[in-house]
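Left out: one protein chain. Kept in place: all the others.
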Amino acid sequence: MSTQSTRMAARFMVAPSVIVLFIWMIVPLAMTAYFSFRLYRLLSPDRTGWVGFNNYVWFFNSPDFWLALTNTLLLVGGVLVITVVLGILIALLLDQPVKGQGVLRILVIAPFFVMPPVAASIWENLFMHPQNGLFAAIARGFGAQPILFLENYPMPSVIGIVAWEWLPFATLIFVTALQSLSSEQLEAAEMDGASAFNRFRYIILPHLTRAITVVILIQTIFLLGIFGEIFTTTQGGPGSASTTLPYMIFKQAIVAKDIGRAAAGGIIAVILANIVAYFLMRGIGRHLDA
Amino acid sequence: MGKIQLRQVRKSFGDVHVIPGIDLDIEDGEFVVFVGPSGCGKSTLLRLIAGLEDTTSGVIEIDGNDATHLPPAKRGLAMVFQSYALYPHMTVRKNIAFPLKMAGMSPEEQEKRVERAAKVLNLTNYLDRRPGQLSGGQRQRVAIGRAIVREPAAFLFDEPLSNLDAALRVGMRQEISELHQSLKTTMIYVTHDQVEAMTMADKIVVLNAGNIEQVGSPLTLYHTPKNIFVAGFIGSPRMNLIEGPEAAKHNAHTIGIRPEHIGVGDGPWEGVVGLSEHLGSDSFIKVDVPGLGVINVRAAGELNVHHGDRIKLAPTGKIHRFDDKGLAL
Partner (left out) sequence: MARAASPRKQLITTLAAWSVALIIFFPVLWMILTSFKTEASAVASPPELLGADWTLDNYAEVWSRSDYPRFFWNSVVISVGSTLLGLAIAIPAAWSMAFVPGKRTKDLLMWMLSTKMMPAVAVMIPIYLLFQWLGIFDTRIGLILALMLMNLPIIIWMLYTYFKEIPGEILEAARMDGASLWNEIVYVLTPMAIPGIASTMLLNVILAWNEAFWTITLTTTKAAPLSAFIASFSAPQGLFYAKLSAASAMAILPILILGWFSQKQLVRGLTFGAVK
């Protein structure tokens, strides 16, 4: 509903964003694609040339690759489940008439302000460290052996740290969404004889659909690229136990200095991200209307 | 000056032909009301005149100049929107002065015009408030104030009263009519309410499905509707439309009798009273007459009939006759 000239103006005004984002996406992607078919090792700079799909083949044949793929999906899925479930529970709690709402909210959102390297190093050193961490001290207080979090449970530990970082975001979205639920609806349901659980199941949960969609969409965008937390804590180890796809690419590029293989991994990661994005948009994109 | 002419104006959204082709002349100083059921294209037509939408084809002339491809600002028209569309972050003063500021007028001249408009509209005491602090009627006045300061060739009103409550609506209706009396500027007014159309218009344009059904003064439309659609749309309660043998007696496919043109007491038709509403000044009754269907009757003053009563009716005024295509005979 507008005139030809406003539509022209609209195209003109959206163009800068589209152009810069397209360049930002396509140029590095094209270069990565090019490198992925080349022999390009920083340690032997004079040996170059086309290698076809060798870099890709190396990736698919590497046992680490499938582990990294699993770990990546585990990380994204695990964090999503934890933050959505805990986020809803905490939001229900904060939505009650509670004293000191303002301060409570500040405390709950604080982790969001903590930059990932700091978050990771707090958890690694102050809490999970087997000698000096708080968890070890607590375990010793009970006369138990300290748990070696990062050594024995690297993936759960990383998932826990990342979930802590993203819990405030999920909680806040759910609290905001709950506030827009009319109390009359809940009272009507109560009059109709719905139990607390049924009120949650049939009134509150459907009301939160859009909020859950947003949490999943935004978190997935950020979680697929999680790197810093692993770099700071486990370095992908022990062995490759906590190596994700981004971390595996990083190891190829920086540790093995094989740019060709890293690039092939990058292309695989991009394809994976697109597959996830496709299913995400198809599965939940429709909830974003309205 | 504010003479507006539409020549074969058409508007389509994709395959949907909202306005298949309209010719219309609006004379300078006229108060023209576009009326019709929702979805008839009356708002679209107004937006075409305003320049907020492109015409698909056809020509719009304002004072003899082709304005079809001019942007809204260059047409010299002012518009009052249904939601008033006031700028919530500006005071009333700044709202009213905004079009003047956009026109690059000096601050002194802006101030002079705003003060004058505020006086006309009784807004002088509210100039430093924001729209959020005003009542619905006051917001409406600010929207009108913003329109009149520009001294436009014509005012466009898009259902301006539909957000007001009933009492306020009557008041604002009269204020707009008075404004038209004093400014003598062309006004085009869109509404779905035929009472507004009848009370305010010099000329009513009845629209249906994007086509003009009839153009004429309110009383012309009341007395000599061109077709069943206009007959049914103008007048409240609606005209009684009767088909079958009764219509055949008058040599027509359908006959129409307005509720106020039916007398109660003696007559050829007999039926049972269904609903009866007594307002004191008027009485509205629905009578189920076998063979004719439910007949609406409007009688002045009090009428002592009630639900279940058996009464006789007779036509007392004009009987409108229509052919099988719905056109007046």
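The chains carry the letters A and B, assigned in the order they are written, with residues numbered from 1 in each.
Criterion: a residue touches a chain if its C-beta (ideal position, glycine included) is under 8 Å from a C-beta of that chain, and two chains touch if they have at least 3 such contacts.
None of the values given here were measured: they were computed from a predicted structure.
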item: Neighbouring displayed chains - absent chain, whole complex; value: A, B
item: Candidate in contact with the missing chain, chosen from A:Asn61, A:Gln145 or A:Ser183; value: A:Ser183
item: Of A:Gly52, A:Gly141 or A:Pro206, the one touching the omitted chain in the full complex; value: A:Gly141
item: Options B:Lys42, B:Arg146, B:Lys226 or B:His320, residue touching the unrepresented chain; value: B:Arg146
item: Contact footprint on chain A, counting only the chain that is left out; value: 1-2, 6-7, 9-11, 13-14, 16-18, 20-21, 24-25, 27-29, 31-32, 35, 90, 93-100, 102, 104-119, 121-123, 125-127, 129, 131-132, 134, 136-137, 140-141, 164, 167-169, 172-173, 176-177, 180, 183, 186-187, 210-211, 214, 217-218, 220-222, 224-225, 227-228, 232, 245-247, 249-250, 253, 259, 262-263, 265-267, 269-270, 273-274, 276-277, 281, 285
item: Contact set of chain B toward the excluded chain (per top definition); value: 50, 52, 71-73, 77-79, 81-83, 85-90, 98-99, 102-103, 146, 150
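Keep in mind that, in the parts below, only the chains that are shown with their structure count from here on.
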item: Residue ranges of chain A in contact with chain B within the complex; value: 1-5
item: Complex contact set, residues of chain B against chain A; value: 51-54, 71
